[in-house]
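A single protein chain has been omitted from the complex, and every remaining protein chain is retained in its original position.
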Amino acid sequence: MRAIEAFEPPPPSKVNYINAQYGLKSWLLTKDHKRIALLYLGSITFFFFIGGLYALMIRLELLTPQGDLLQSTTYNKVFTQHGIIMIFFFLIPSIPATLGNFLVPMMIGAKDLAFPRVNLLSWYIYMLGGVITIYALLAGGVDTGWTFYTPFSTTFSNSYVVATGLGIFVNGFSSILTGLNFIVTIHTMRAPGMTWFRLPLFIWSHYATSLIMILGTPVVAITILLLAFERVARVGIFDPALGGDPILFQHLFWFYSHPAVYIMVLPSMGVVSELIANFSRKNIFGYKFVAFSSLAIAVFGFLVWGHHLFVTSQSVYAGMIFSFLSFAVAIPSAIKVFNWTATLFKSSISYDTPMLYALGFIGLFTIGGMTGLFLASLATDVHLSDTYFVVAHFHYIMVGGALMGYLGGLHYWWPKISGRMYPEGWGRFAALVIFVGFNLTFLPQFVAGYLGMPRRYHAYPPEFQVFNVLSTAGASILGFGMLIPAIYLVWSMRYGKHAEANPWHLPGLEWRTQSPPPTENFEHTPIVDWEAYEFAPPEEMEVVGRFRRELETA
Amino acid sequence: MSEHIVPVKVYITIFLVLLAGTLLTVLAAFHDFTYHLGSRTFALNTPIALAIAVTKATFVVLYFMHVRYSTRLVWVIVTSALFWLVILFALTFADYWTRGWFSIGW
Amino acid sequence: MQSWIPLVPESASTVSSKVDAIYFYLSGVTLFFTLLISAILVFFVVRYRRRSPYEIPRPIAGSHKLETLWTIIPFVIAMTIFGWSARVYFEQYRPPQNAMEVYVVGKQWMWKIQHSTGQREINELHVPVGRKIKLIMTTEDVIHDFFVPAFRMKADVVPGKYTTEWFEATKTGTYHLFCAEYCGMNHSGMIGQVIVMEPREFDNWLTGNLSNTTPAVAGQQLFQSLGCVSCHGANGEGGRGPTLAGLYGKQTRLAGGETVVADESYLRESILNPQAKLVEGFGPIMPTFQGQVSEDQVMQLLAFIKSLQVTNPQQSAPAASPTSTRATTQATPRPNPK
Partner (left out) sequence: MIESPAATEHIQAHPALQHHFENMEQQREAGTLGMWVFLVTEIMFFGGMFLAYTLYRSKFPADFASASNHLDITLGAVNTGVLILSSFTMATAVWSTQVGKRQTQILCLVLTLLLGLTFLGIKAVEYYDKYEDALVPGQLIPGRPFGPEVAQEGDHDRHKLHLLPGATVEHVQMFYWIYFAMTGMHALHMVIGAGLITFLIIFSVKGRYDPEYHSPVEVIGLYWHFVDIIWIFLFPLLYLLGRHFEH
C-alpha cells in the first residue's frame, strides 16, 4: 500500500454526532457545534431559495422593457427583499455559521467552540430575526432597497420598514456571537502543537471574518435601531427636515456594510485555499502571505466605506481618500489570487467537483474584483454608480465568488458532514451548468450598466432589452443549476455511498477522525506535529506513520 | 498565565480618584475656558471635560478591570477597539470637514 | 436605434471621452489579468493533472521575490488608475464659474427645472451645445440622482442642501435623463430627456417659452414680501443685517473667527438656519425662514442674491442671447463695499 493511505484513521465506530441522540429535542437543545451547523445549514438553505425565488421574479419582470409582470411597488419590494434575504440571511451566515461552525473546532483539534450555549443561542437569534423578517415580508413587505437610505426609509416609505429593521437588528447579534465564539475559540482552544502558523488557512480567514463581525455589526445594529425609532417617533437625526443629515446614515450604514462584503467573501477565500491546496496536494504557496492578507483585508476593509458615497455629495477630498484606500484594499486580494495560482505549479490536480468550484471562484472573483476597481476609480464611478454595472460587480463576487466557494466547500466536506458521498458525475455537471448560467446572467449586465441602465428600475428604455433577455435566460439556467445540487445532496443523505473517514486522503485534522465525527470530534485530543498542508512525500512518511500508530494504540 | 489579585487598598484609592474627577469636571464645567489669542479662539471646555473623562475611564480600565495586570492580548483588544472607534470618527469627519472647500469653482 | 449592439453609450460631453479613456484602460487591465490568470490556470490544470492516485508533488514554500513582485505591480497599476481618475473626478465635480446656471428640484417622481431666464420645464432640460451648464440641485423629499449617461455625469440631489453638477455638451441630440438613486414607487419613471441644441435654436426655444419672471425677479419680490428688506435693504445694501450685494462667492468672516465661502449651500443655510453661522459683528436677530419658504423659493432668493453681484458683463448675463438682456434688468448690481 502506498504511503498516502497511511493517513487513514481507524475504521469508523458506529456512534457519531448524528445518531448519538435522537428526537427533535436533542436537536433543538443541542450544544454540539456540528449539530448547530446543520441547523444553520437547513435554515440558510431555506432563505437562499426564498431569495432565489425573488431573483427569478426580478429577472422575469425585466424580460420586457415595460413593467408588465409586477407593479412597480411590488417590484421594489421584490428586489429589496431579495437583497435583504440574500445578504443578511443567506450570505453573511452561509459559510461561517455552517462550514465554519462545523469545522473551526475540528480543524484546530478542539472538542467544541468555546461557548457552546452561546452558539446555540446565536442560531435561535438568527431564527428569531428570520421569523420577524418573514413576518414583515408576509405582512406587506418592505421597499427601501437593502440599503435603507434615509429619508426615504424614515419618512416616505409606507412599507414594513420597522419590522424588517428589527429582524436585521436581531439577526446582527447572531453574527456578533458567532464571531465572538470563533475568536475566543481560535485563541484559547487550539490543540497542543497547533501553532498559529500551522492553522489551516480556513481558520485564518474565519478569524479575520470574525474581527469584522464583532467590530462592524454593532454599528449597523445601532444605526438600524435609530432608524426604526425615528420612523416610529417621527423624529430624527437622519431627517433633514430636523436639521439631521441623511448622509450620516450612509456613513454609518457603510461603515458596516462595506466590511460586511468581506464577511461574505473572506470565508469563501478560506474554503478556496483549502480546496486549492488539498485537491492539488500542495501546500499553499506563500502561506503567510495568504494568512496575513486575510487580516489585511479585515483591517483595510474598514477604511474604504466612503467609496459608496462618491456621488452622494460626500466631499470630493474624502472621496479621494476613500478611493485611494479602496485601491489599496485590492492588493491583499490580488496577493491571494496570485498565490492560489502559483500553488498549482507542479502540483497534482484532481478534477473533483469542489476543485471545479474553486477554479471557478478564482476566475469569477478576479472579474468581480477587477470590476470593483472600475467603481473604486472615481471618474468612472460617477458614471457607473447605481447602474447595472454595480449589480454585475457584486453578483460576480457574491454569487460567482462567495456562493461558488460555499458550494465547493459544501461538496468537499459533505462526506464528513453527512457520512455519505455525493454523486460525483452530477456534481461536475451541476458545477458546469451553474458556471455557464452565471456568466450568461451577469456578463451582459456589465455592458447594460456602462450604457447607463440604472439599477432598481422596474421598467427601462427598450434599447437595454437585449441584455436583459440574455440575463434572464442565464438566470433560468442558473436557477436550474442550483436545483441540481439541492436535489442530489438531499438524495445522497440516504442513498449516497458511505464515506470513509478520509475520502480525499488529506492531512487536515478534520480528516483524522471518523465520518461523521463523534460528538466530541476526537477520541483523544490530538497533538499536532506537522505543518498545515503537509502532504509528505513517500520517503518522509514516518511522521504520518507515527500519527497513525498513535491513533491505533490509543 | 494566572490571575493577579489586586489589593482592596488600590480599589479604594481609585474610587477616591474617580470621585475627585467627577467633582473636578462639574466645577470645571461652570468656568468658561475660552481664550483669545490674537485672532484665534480656543474653546477649552470640551477638551478639558473630555480629558477628565478619559483619565477616569483609564483608571477604571487599568485597575477595576485589571487590564494593568492582564495579558498582552487584552491590551491589544482594548487598544484595537479604540483604534476602530478612531477610524469611524476620523474618516467620517474627513468628509464633513472638507465639504465645500471648492464649491464656488474656477 | 442602431442595428448593432453598442458597448459604449453616446459620448456627448467634454468629460465623457475622458471617462471613456479611463474605462478602456481599466478594461484593458481587467482583460489582461483575467486572461493571464485564466490562461495560467488552464495551463496548470491540464499540465499538472493528477496522473496517479498516489502521486504527491514536492512542496514549494513560496518566494519572497515573487510576493514582492505581485504586490508592487498591482499596486503601481492601481495607483495609475487612482491618480488619473481622481483628476478627472475633480474636473467632473468642480463647477466652472462662468457657467450658465440652471436650477433643478427633484420631487417624487419628477424633475422640476428652471432656467435663470425664467423658463420652467418638467423632466426635460434644454441646453445649448458648447456651453458650460451648472445645475444647482436640491429635492423636496427624498434623495434622487440626476444622471445623464451620455455626459457621464451624475450627482445625488439631497434634501436639506444643494449639490451641483456641471457639463458642457459637445453634440446636439436628445439624451436620456435618469433618476439613479432609488426614490420609491415610481423611481424608474422619474426619467426625462436632455435636449442639446445649437445655440441659435436654443435661443429660439427660449423665446418660444417666454416666461414673465426670472428666478431673480421672483426672488426680489420674495425678498420684499418676506421682509428681508427691513434688515438687508431693498437691494441688499445692508442695514441691521450685513450687506448681501457682492456676497456670493466671497469669503465671509464668522463670529467665531473662521471664514467660509458664501456658496449656494451657505446662503441656503443663512436663510433657513441663520443662527448656525453668524456673521461677524452681527447679533443673532435674523429669524429662521425654515418652513416658510419652499425649495423653489429659496432658489429664487438665491438667484436674487447672486444677481446682486458686482457688475461683470461676461458673467452676469445668463446666456449670450438676445432674450437674456431681460435678465439684466433684475436688480441694480451693487459694488462690493469691501
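By letter and in written order, the chains are A, B and C; residue numbering begins at 1 in each of them.
The rule is simple: contacts are C-beta pairs under 8 Å (C-beta built on N, C-alpha and C of every residue); 3 or more make two chains touch, one makes a residue touch a chain.
This is a predicted model, so every value here is computed, not measured.
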Contacts of the hidden chain among displayed chains: A, B, C
Candidate in contact with the missing chain, chosen from A:N19, A:Q66 or A:T188: A:T188
Sole contact to the chain not displayed, among C:Q97, C:T207, C:Q275 or C:Q292: C:Q275
Sole residue of A:K111, A:K346 or A:R428 that reaches the chain not shown, by the stated touch rule: A:K111
Residues of chain A (touch criterion as defined above) contacting the omitted chain: 110-116, 118, 176, 180-181, 183-185, 187-189, 214-219, 221-223, 226, 229-230, 232-237, 242-245, 248, 252, 255, 520, 525
Missing-partner contacts on chain C, residue numbers: 273, 275-276, 278, 283-284, 288, 290
Missing-partner contacts on chain B, residue numbers: 1-8, 11-12, 14-15, 18-19, 22, 25-26, 29-34, 45-46, 49-50, 52-53, 56-57, 60-61, 63-65, 73-74, 77-78, 80-82, 84-85, 88-89, 92-93, 96
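Convention: only the chains that are shown with their structure count from here on.
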Computed distance of Cα centres, chain B from chain A, in Å: 37
Chain centre separation (chain B, chain C; CA means) in Å: 40
Multi-partner residues of chain A (each touching 2 or more other chains): 247, 316
Sites on chain C at which at least two other chains make contact: 94
Residue ranges of chain B in contact with chain A within the complex: 73, 81, 84, 87-88, 91-92, 94-102
Partner chain A, residues of chain C touching it in the complex: 1, 5-9, 15, 18-19, 22-23, 26, 29-30, 33-34, 37-38, 40-41, 44-45, 48-51, 53-63, 66-67, 70-71, 74-75, 78-79, 81-82, 84-90, 92-94, 108, 141-143, 145, 147, 149-150, 152-156, 158-161, 163, 176, 178-189, 191, 273
Residue ranges of chain A in contact with chain C within the complex: 2-4, 67, 72-73, 76, 143-145, 149, 151-152, 155-157, 240-241, 243-247, 280-283, 285-289, 310-313, 316, 319-320, 323-324, 327-328, 330-331, 334-335, 337-339, 341-342, 344-351, 359, 362-363, 366-367, 370-371, 373-374, 377-380, 382-383, 385-387, 447, 450-452, 454-463, 466, 533-538
